[in-house]
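Only one protein chain is missing; all other protein chains are in place.
Each chain gets a letter, A and B, in the order it is written, and its residues are counted from 1.
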Amino acid sequence: MSELWFFFEVLLSGMFAGTMYSLVALGFVLIFKASGVFNFAQGTMVLFAALCFVGFLEMGLPMVVAALIAIAIMVAWAFTVERLVLRHLVNQEPIILFMATIGVSFFLEGFGEFIWGGDVHPLNVGIPDDAWFVGPDGAMMIQQFDLSAAVIAGLLVTVLALFFHYTRIGRALRAVADDHQAALSVGIPLNQIWVIVWSVAGFVALVAGIIWGSRLGVQFSLSIVALKALPVLILGGFTSVPGAIVGGLIIGAGEKLAEIYIGPFFGGAIEEWFAYVLAMFFLLFRPQGLFGERIIERV
Amino acid sequence: MAEAETLNAPEVGGAVQRTFGEPVLTLENIGLGFGGVKAIDGVSFEVRRGEIMAIIGPNGAGKSSMLNCINGFYKPQVGTITFKGRTMPAMDPHFAASNGIARTFQNIALFRGMSTLDNLMTGRVLKMKRGFFWQALHWGPAQKEELENRAYVEHVIDFLEIQAIRRTPVGRLPYGLQKRVELGRALAMEPEILLLDEPMAGMNVEEKQDMSRFILEVNEEFGTTIVLIEHDMGVVMDISDHVVVLDYGRKIADGTPDEVRANQQVIDAYLGVSHD
Partner (left out) sequence: MFYREAGIFKTSYASDQALFRIPLDRLFVIGVVAAAYLVVPFVGDQYWLGSILLPSLILSIAALGLNILTGYCGQVSLGTGAFMAAGAFMAYKFASNITWLPIPVVIVLGGLCAAAIGVAFGLPSLRIKGFYLAVTTLAAQFFLLWLFQKIPWFVNYSIAGVPTAPPREIFGILVTGAEASPAARYLFVLTFAVVLALVAANLVRGRIGRTWMAIRDMDIAAELIGIKPLNTKLSAFAVSSFYCGVAGALWSFCYINTVEASAFDIFRSFMVLFMVIVGGLGSILGSFLGAFFIFLLPIGLNNAVTTFGLPIATETITYIEFMVFGALIVFFLIVEPHGLARLWQIVKEKLRLWPFPY
């Protein structure tokens, strides 16, 4: 019986960890939908936003101020990227844009560490960090931290969904996502839209960075962990917000379960690749993802 | 233009009636849908050896989808295609290409990063058999094969009068020339049936005349059967022997240009029916 409880404990903690992947994946989806750019730098943006936030905290600023400045920096970053990179690569092949974002990612990582240093920065924003024990004899442990993180992630997704459905900017974004040229022709300013999505993605990155930084410390490895958002996208489909959420949960739970139940037979650490290999098999059988639309090709 | 006149001659005189051999390609009751939308609905026709056939119809009538079914890019859900003595529910693109069906595209689908010569040489891919080893050496049989195919491609280049742009990356060529290179790539495959998807779209009168001349010459010199989609009715009626008219995915007429021109349904489809 307790084994079953243990199973659920692993499953839940995996899903909670998965919400973090979802958050990063969400940033990817936003940018991909609005500009067709597969933004490899999203993971680095998580690291960079968190570095800025923690850096200002360490300078003694209050948390709200630090967060506001960090947001302002992410907006400035969005502006810079649009001006210096995206604007010059309009109408280029997706693969070129993708490689450009790899360059952007390297630059941002170097820039962040150049300013804030490469040490691990501990971060505590007051998210409760005790454990609850539920079930008979407390057979199952739930980290309050995980739960709070999941709640924050859920809130963020809801806010974004409302933003997209009920605001003018949201409608414009969806129009751009559908067809760039058509959007341009009805007078939606494409460049501004890009700045806005990159800013929103920067904001999402900040939230993800704060939550992740509180757990792992703000450090270089965040940008590598954030790469796990890529398999999440493969599962969820690149254009689907619900897909990003569900994909994150599946990947999070899947890799935790695999690590606990299969890992010991192979010397452990299969968490490192499980998500990617799962995504790869997924690609073989359902390339458009769980929620993605099947694309009809024309000639 | 002398060509244009000779081209009109049979029309004007109405005396020259070309005759054609057996059907090379038969489509039977083809049906194709995307989700709920029916692109093609129960269309049948046959293409005879050596003829120039045109598929016409208003936008969205299913013309391009029809070509896509013929060379296997789309798989129809209903119906059969008979080609080379084989009756199949759908064509396989590789089978089509290796048995002499070549095509051009409505929106030019050239390999933009490659030169004109290389684009034409890709048309010869199926004719080249030498394996990896010889390719890596680029010597002996591989070189011999390369040169033989180069000679054929040069023949096509001469035919289409594109010698001057041999080494130019096709991405830099003007639209009309790109269309011509695309035709060249299809010709390099030595096709038995040539599918042309709006070969004259967006061209000026002179370019259209050139293109018409090439199509007629290909048909005459190489005996290639041609199936084309075209919106320019003047051109269609001038050069084709056989016209199929589609509307909303259905065939509404099938016959010689004159028969089709006189068909009431066709007139309705193009001009709209008055409801009074």
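Note that in this section a residue touches a chain if its C-beta (ideal position, glycine included) is under 8 Å from a C-beta of that chain, and two chains touch if they have at least 3 such contacts.
Because the structure is predicted, anything quoted here is derived from the model rather than measured.
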Item to check | Visible contact partners (per top-of-document touch definition) of the missing chain | outcome: A, B
Item to check | Among B:F20, B:F111 or B:Y248, the residue in touch with the chain that has been omitted | outcome: B:F111
Next on the checklist: For the chain not shown, which residue from B:V37, B:L137, B:A164 or B:A262 touches it across the whole complex?
Outcome noted: B:L137
Next on the checklist: One chain isn't shown here. Among A:T19, A:S105 or A:S240, which residue touches it?
Outcome noted: A:S105
Checklist outcome for this item: Even though one chain is not shown, subunit A touches it at residues 38, 84-85, 88-89, 92-96, 98-100, 102-111, 113-114, 117-118, 224, 227, 230-231, 233-234, 266-270, 272-273, 276-277, 279-280, 283-284, 287, 297, 299
Checklist outcome for this item: Had the left-out chain been drawn, it would touch subunit B at residues 71-73, 93-94, 96-98, 102-103, 105, 109-114, 118, 121-126, 128, 130, 132, 135-138, 142-143, 146-147, 150-151, 154, 185-186, 189
